[in-house]
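First comes the structure, then the notes that go with it.
A single protein chain has been omitted; all remaining protein chains appear in their positions.
Here the chain labels run A, B and C in written order, and each chain numbers its own residues starting at 1.
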């Protein structure tokens, strides 16, 4: 193999740049050239390629987001569009591809593999919503950002004897909420996998108010409730002055944490090894604290683990009020 | 003087705890006891006092918010209510008071002084909206928080070729927006003192889009526009996918910065000196980089400086697009 | 069970407070009282106990170090000394104990168990030197601190075309060095498990100098070399102006990271469950990303995994210079 490509796809995540750096370093060490693709699959069909080297790798490792850029390209589902990508890759002698992104980007990687370009996927998303990996690249950094934000809000709620509703990202996966609830002792939390109703949240808030608990943090995963509406309801029910904060895109950026860098870099080395072995259609995950390469197809069909029991256990602890 | 009190009032701000610590340390060194008042004027009329010492001071200096708490008490405008406060203070032999808070809390301090309890105010608010002080306690920390948040959002906007509308606090003062715009090179910004119309913002965004500028940060002071509405308009006008983020209460908390601690602590020492001199009805400000004590009345009537020329100058620079 | 104790022992680590909080919350939910022991085994023999509750738990979760304190007590190896501890615990009706600390504290936990007080250990140390756990409580936070420090040094080395020798903690385990080397692309690194000689380091530095590489980061685990001496040698050999930085105790403190909080809290819940089941003499580890409880004896005798191959692989990548 003489030349491989690397692209990022889907929502950006801290650590994507470390995955890119890992691909560059691993390939370069084997005498393989690496071309970065600008703006994901969109750059692939347009031939937006540029040569990357170790110096570039060093420059990007502490940056948030993805320096290669990412863009949506729904048309990539069509074979004729993918054929353009294959043509571009062949025209540039790029034989194989590392695709860093969420599960939305794997099908494309699978299809390209079937069309003769070996592709290997890396799990890049803050949402931790990829079943076949214990953790995804970006989750750790986002978790730290979320915790820091919650604790800043806690400062002011504690100062003023108030309640806060805080909406956290996760795209169907409540891990950011659950982990942050453990880390911050958020009194009430409603992750995607085990939602509370507005009534349950209000009922619980009322109990804390009756016990003169000083401040209340209520975490909710995105896409389940209107945070501002919920804040009003909580205020009515409990008497706490209640404010809503939607953390939003602040959660997606920032310097990657140590563990995100480690996961991204080592997973990238593994991906390059597999490409050198002539493999494709694989997706790298972290399973039982070890890197594994699984068929993309099987990965997409893995059942979600049931987290409700664990969530319920933590929920009871956090809801406990000292007398 | 044997005994003084200290309270925090209005919105909490990082550095308030360092002001409390300064009062404690300065008074203790002179053999004066310090009593902290819980929850501002509300605690004052209820006699929620507790003795503070150097050990307490050491424990609070790196904490956000105010450990003494703050609460609203509109009734404090009534003399009969204030009389209760005076009675409580006298019952506890507390002869004078340091009031840490925004300008909403000064009138109370002035009135209490007139009723025989010398009060001195310290400028505690993240908004930097106190005309008689170059900087307020909390502004510096909040500015750093705002910048960090903006740059996290920039990471993701840059990754995706998008625009972001970010709403920043300030309560009528646009300094957080203006300083953050300088610090982050936000392409478009609309501080309270020199607002842009929706049309102007959209027009400007369009120019950046036409120049293929990769990402756009649009900062707006709170209370002037609906950030989500603005984001929609910007998207329509420019073609950038545009997201709104309301930073909210995240801006108010967090570990105080070095300069907030320095200002808070030294201003507190100065306030205690003035109380020992038998002064009251004063408010401490930072003027030309020196601590000054001014009559509260005169402080409240100081004219706002005109910042529009400076803002306009920065605006032109930030709006400049490299060819 | 009516009452349990919790103590921290050995070097402090971020996350210890979250482990304490977890013990408190888990026990309280079962109606069990928790007593904190001041200053480790020393407090145990002196009866320095205090009741802890959920409110206390909430106050400590974002603090570095251990709020319970830790102290050395070599005499605890003697049975007569341990008997005092057992007597104190019995006098206070404390039936079982959670011991948070490094492997130096497990033998004490084992011996106490044998004397009738069930003890369960939690792996609290930044060094990641406990073989039976993939990660220890504190490692993640320390890693982030180390990376941040290295990148600050990199800024100035890059500005001045210099080299830096940076000494990192680890107490016989080089993981902080290895992970940080991956995260920061440190050009040269010498972890405890696979040390480089001074000559090898100098030789390598010379190659970078000859290739006009702008800056050099050389990471070494503590206790293997004199960092200042090494810096002189590197300067002589390579021509880079070279500075040494010993990160020291900065690495041990700081707000615990999300993952340290998560590991600490969930491991604490698990420990309390085991105590309730009547178990003792166990040590909780994270193995294949799952919490496991193993006999302390077997834990102490587990063989160290061989990390040299992995280290060598990374070393080759980091040493690669782009042409």
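Following the convention adopted for this analysis, a contact is a pair of C-beta atoms (placed from the backbone, for glycine too) under 8 Å apart; a residue touches a chain by one contact, two chains touch by 3 or more.
Being a predicted model, the structure only gives us computed values, none of them experimental.
Here is the thing to keep in mind: the chain we left out touches B, C in the whole complex. When the whole complex is considered, the residue among B:46, B:224 or B:266 that touches the unshown chain is B:266. Note that of B:147, B:188 or B:201, the residue touching the chain absent from this view is B:147. Mapped onto chain C, the footprint of the missing chain covers residues 8, 11-12, 14, 39, 63-66, 69-71, 145, 148-149, 151-161, 164, 243-254.
By the touch definition given at the top, chain B reaches the unshown chain through residues 18, 21, 25-26, 28-29, 53-58, 61-62, 134, 140, 143-144, 146-147, 151, 179-180, 182-185, 257-259, 261-262, 265-266, 269, 286-290, 313, 316-318, 320-323.
What we mean here is this: only the chains that are shown with their structure count from here on.
Chain geometry summary: the mean Cα position of chain B and that of chain C are 39 Å apart.
Each of the following residues of chain A touches two or more other chains: 151.
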